[in-house]
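Right, I'll just put the structure down here and ask away after.
Every protein chain except one is present and positioned as in the full complex.
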Amino acid sequence: MYSEKVMDHFMNPRNVGEIEKAQAVGEVGNAKCGDIMKMYLQIENDVIVDVKFKTFGCGSAIATSSMATEMIKGKTVKEALQLTNKAVAEALDGLPPVKMHCSVLAEQAVKAAIYNYAKENNVHYEELEGFVPDEDHDHHDHEEEE
Amino acid sequence: MYSEKVMDHFMNPRNVGEIEKAQAVGEVGNAKCGDIMKMYLQIENDVIVDVKFKTFGCGSAIATSSMATEMIKGKTVKEALQLTNKAVAEALDGLPPVKMHCSVLAEQAVKAAIYNYAKENNVHYEELEGFVPDEDHDHHDHEEEE
Amino acid sequence: MNRRVYFDYSATTPMKKEVLEEMLPFFNTDFGNPSSIHSYGRQGKTALDIARDKVAKTLNAKSEEIFFTGGGSEADNWAIKGAAFASRSKGNHIITTKIEHHAVLHTCEYLEKEGFEVTYLDVDQYGLIDMDDLKNAIKENTILITIMYANNEIGTIQPIKEIAHLAKEKNIIFHTDAVQAYGNEIIDVHELGVDLLSISAHKVYGPKGVGALYIRKGLRIHPLIHGGAQEKRRRAGTENIPGIVGFGKAAELAYENMEGHINKMETMRNRLIKEIMETIPYTKLNGHPTKRLPGNVNISFEFIEGESLLLSLDMVGIAASSGSACTSGSLDPSHVLMAIGLSHEIAHGSLRLTVGDFNTEEDVDYVIEKLPPIVDRLRQMSPLYEK
Partner (left out) sequence: MNRRVYFDYSATTPMKKEVLEEMLPFFNTDFGNPSSIHSYGRQGKTALDIARDKVAKTLNAKSEEIFFTGGGSEADNWAIKGAAFASRSKGNHIITTKIEHHAVLHTCEYLEKEGFEVTYLDVDQYGLIDMDDLKNAIKENTILITIMYANNEIGTIQPIKEIAHLAKEKNIIFHTDAVQAYGNEIIDVHELGVDLLSISAHKVYGPKGVGALYIRKGLRIHPLIHGGAQEKRRRAGTENIPGIVGFGKAAELAYENMEGHINKMETMRNRLIKEIMETIPYTKLNGHPTKRLPGNVNISFEFIEGESLLLSLDMVGIAASSGSACTSGSLDPSHVLMAIGLSHEIAHGSLRLTVGDFNTEEDVDYVIEKLPPIVDRLRQMSPLYEK
């Protein structure tokens, strides 16, 4: 079902935990749907110097959280905003179709954290235009079938 | 499906053939239903001294014909009229339920022969009262199920 | 009776050794439920996917167009009821033929009770439908045409491609029961243009109790078995993994050597027909002389009845089949033999010999040797003979 990379990131997730004095914190998903992802970013000079996550969710949710943190660590905030769920999924050697939406959560969590950071620090990122942090991601309940 | 006795009478039927100058000949069934039984009786002093049959039909039809001829050979006409399909079936160690009606044909064939004999010779057998030789035996098309 | 020869491959086939071998691990080692996410379940899921690919390949279908069922009858029932109920708002008229398998015929009769209208097309003396009859039968409210690919009794093969073409032109769903044709004909669903096609594993050296329905991508029909999310939510029930794996293997084997198989069958079939017809008088070949299944022989013998013929053959070890109703205790002989215009008497004396992969020329010799005296013996006993 899952690629070896997914299983590796699930069993040995990178960057699990919290950052106490994180500049940016974002949470998406909701427990009702069985998934919550929380991201903590430590940002210095517009660079993400550290990142941690906590996730309540399926294997794919945990693996994509882990991979997403790896992918944005050391990047500028602007670069991090380029992160797409597709890129995360590809970095994990793909996800089963029913699990693609979990990778959306990871993208959203990063954006939500930066959104909060931007708001607090009064910065504007055009990449965030149209982003609504509390929007129900409604990623579930799609049929596999046409 | 069939008892050993049925198979024996089917593979080695007794009294197959015709009697050229038979005193009594009876035919029942019809080819449409897949069964015709023809009985030839040689009757001397009210005793059936010889009997032969020809049958177009299933294994059970052939076996019951054979057994019926055995059972009436040497009997008086009155005794032969006592022959029931049940007795024939029992003598064959039973028949499958769907095949019980074939034994009715054998009983009817004997009766039809004696009926014709009685008519020609102007004898009356009370055992034949109510017997209609050309009645469609309509033995088929019963459901196995309640 | 030392020799035992099986000439009833259209009734069912023995499983090939390779098929059984492929199935064995799934009974008690890799036995998981494919819906489970643990390793046992994933093994089952992988096996299921592979088998589906194999079956799809033999029909030139996409994998996602193959839905496994519990047999050919279920596939027929599903296709017909599923399409009929799903299209009820568009119409209620169904067209089929008088020579379909009971799985189709009785389903259509059931639908008549449920408010559908069914036209049962006649066939000619060879068992072929007339395309003009079909055209004339189509009405405004026709929603489904279901016509079998090849007949199980007399082996006649219908012009499926033409029928499919006509159905498509008229925007009518077309189902074909290919249970007998599968494995004996190259079937390319896309080239044919059919919408629904039923097949069954036990007719192609696979396991009993497994079949499949091809459903053209995009076509919606109601499920027959509701429940779990198996088969993309269209056919519920824990998948019969060993059975499906066996079907996959049987399908693969059948198509690997289709040409060799057909040639071998036709050679045996033709010899049987020729020699039987030549040595035994008062016989009639049923079905089409050339448009017939490679393994099907169906001959009527006048003056005798089928069951006694079968029993006699069985006594010398020959397994065959008949269209006589006396085998089942029902009034009429086979509806197929009636539909091609046989009289009752003659229909009752029909014999079907269907050859298969495990038959040899020696088996054919054996039948040719044993059959004539048996027919003769029964004729001698028959009041119809010499009349």
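Residue numbering begins at 1 within each chain, and the chains themselves are lettered A, B and C in the order written.
To be clear about the criterion, a residue touches a chain if its C-beta (ideal position, glycine included) is under 8 Å from a C-beta of that chain, and two chains touch if they have at least 3 such contacts.
Note that this is a predicted model, so its numbers are computed, not measured.
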By the document's definition of touch, the residue of C:I50, C:A137 or C:A319 touching the omitted chain is C:A319
Hidden partner chain, touching residue among A:I19, A:C33, A:A87 or A:L128:
A:C33
Since one chain has been left out of the picture, which residues of subunit C touch it in the full complex?
4, 6, 8, 11-17, 20, 27-29, 31-33, 35-41, 69-74, 76-77, 101-107, 109-110, 200, 202, 207-210, 222-229, 236-243, 307, 310-311, 313-314, 317-321, 327-328
Contact residues on subunit A toward the hidden chain run 2, 7, 10-11, 13, 16, 27, 31-38, 54-59, 61-62, 98-99, 101, 140-142
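The definition used in the following text is that only the chains that are shown with their structure count from here on.
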Let me have the rounded angstrom distance from the C-alpha centre of subunit A over to the C-alpha centre of subunit C, please.
55
Of all residues in subunit A, the ones touching two or more other chains:
none
